[in-house]
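Note that this complex is displayed minus one protein chain, with the remaining chains in position.
And then chain A:
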Amino acid sequence: MEAESTSQASAAPSEPQPSTERIKLNVGGKLFETTLSTIRTAGPDSLLFALSNRPANDPNPVFIDRDPEIFSVLLSLLRTNHIPSAARRFSTQELADEAAFYGIESLFRSAAAPPLFSGIDASIVKSISPASEGLPSTFSIADNGAVWIAHGGQISGYDWSLAHSGTVRTHLDEIDSICRVWPEIAAVGSESDAGLHFYDFSSSRHVGSVHWTDPSDPRIFKARVNAITASETSLFASFDCPHRENIVLEIDKERFQIVSQLGRQSGNQAKHMVPSKLTFVPATGVLVGTAVTSGAFGYSGYIRIWDPRSADVVWETNEPGAGRSSRFGDSFADVDVDVEGLSIFKLCSKSGDLGMADMRRLGDDPWVYLEEKNPSLANYGDEESNLLVHCCWGQVFVGRGGSLEVWSRVQGDGARSDGESGGKGLYRRNFVDKRSDSERGDIKKIEGGGDRLFVSREGVEGIEVWESSHSAGAVPVS
């Protein structure tokens, strides 16, 4: 912006620009005049770029039969790389469609996207709710911020601008896990119905299924899917049979066929349960699976890391363990993996503390507990039944009952980078929400993507969308 303005400022007045550099456009009867360099920022594949290749010195303006007011917004976008406030008169959908007509959709998308998500400064911007049976059972967020919500056996899709893009009815009564295999293909599983199923969004139809079978063992049948995750080439899904025997299958993303099996176990103990959460870590190529149950004696579960190439368990931990842990009796209630930062975060069920383990230095007791330094916040309240942790953008989001908090890293001290207060170890806890937000219901799922955070709550229709904004959002006092 700054560089662009100075270069234009110095170029425009110093040398008279030849008229060939300019282009006149007649959009829906309104005349616009701009320079070829502005038009060409649209990119070589766009309609506008094609217009700029007309013979030079044509005195007649190019006629485009479209709405002039939307065009003036898009022209401002081309000139300044910023969407002007006049755009507020139009819906995002209208603008996106018109931008697609001129071939500048990617430019519009990057200008319309919310800024980097910061948990310490985010507010709820809207709630997206499917039209029927709006209680979401689960949902999935793509990297560009597109959303799939599973609700009552249907999957509703919303594009990057959160506009409804389509709904697919599946043969399942309830979808409990969903994963994006390809941009248009969803893998879904249900805890009440067998098999992993693939649905194509563009044709709204079932395109394949994978079932866990074992010809040598007739007890393996009707295996249900508990968790799904995807790597670059494969899909990993954990299956369990009605008699609790379970396995993780690696499935080829192209052919929907089983490639390998890992971690088959009997399921007769807490430490042999089916993994309820799977995360693939691309940086190291390992798969992290976790399982947690809660009962009268508290929480128990395990974290296990497999290397899919050898199908071996690389590392595992069980809680409650044999007393090795410095926090015996305070087993985790939820676990999530920070895929970029290569850390595992666990949320302790009794103390409510957040523990962090560096995946590069896992040992017997790798946990470092993040401290709440603010005495007024140190009391986490009563032991919550509903604890959730989700890592995204290097921030750790924690749901405790209905309240949503974020642990974010304080930027190091420039002067003393490895002093005791500087360095990378310092996390601070803050609430993302207001107290009134937390009263809407217990948080069921937190997921981030496309610089938005999505939250679903127990018994609440739709999912909440949180965004950071540079806009002050000043409210006039009447």
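Note that in this section contacts are C-beta pairs under 8 Å (C-beta built on N, C-alpha and C of every residue); 3 or more make two chains touch, one makes a residue touch a chain; residues count from 1.
One rule holds for everything that comes next: contacts and distances are computed from a predicted model.
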item	value
Candidate names "BTB domain-containing protein", "Small ribosomal subunit protein mS33", "Queuine tRNA-ribosyltransferase accessory subunit 2" or "Exosome complex component RRP41-like protein"; UniProt protein name, chain not shown	"BTB domain-containing protein"
Contacting the left-out chain in the complete assembly, out of A:D240, A:D336 or A:D433	A:D433
Candidates A:R66, A:R79, A:K222 or A:R440 - the one touching the absent chain	A:R79
Residue ranges of chain A at the interface with the undisplayed chain	1, 5, 8-10, 12-14, 16-17, 22, 24, 31-35, 38, 72, 75-76, 79-80, 82, 84-86, 88, 118, 120-123, 373-374, 408-416, 421, 426, 428, 430-435, 469-477
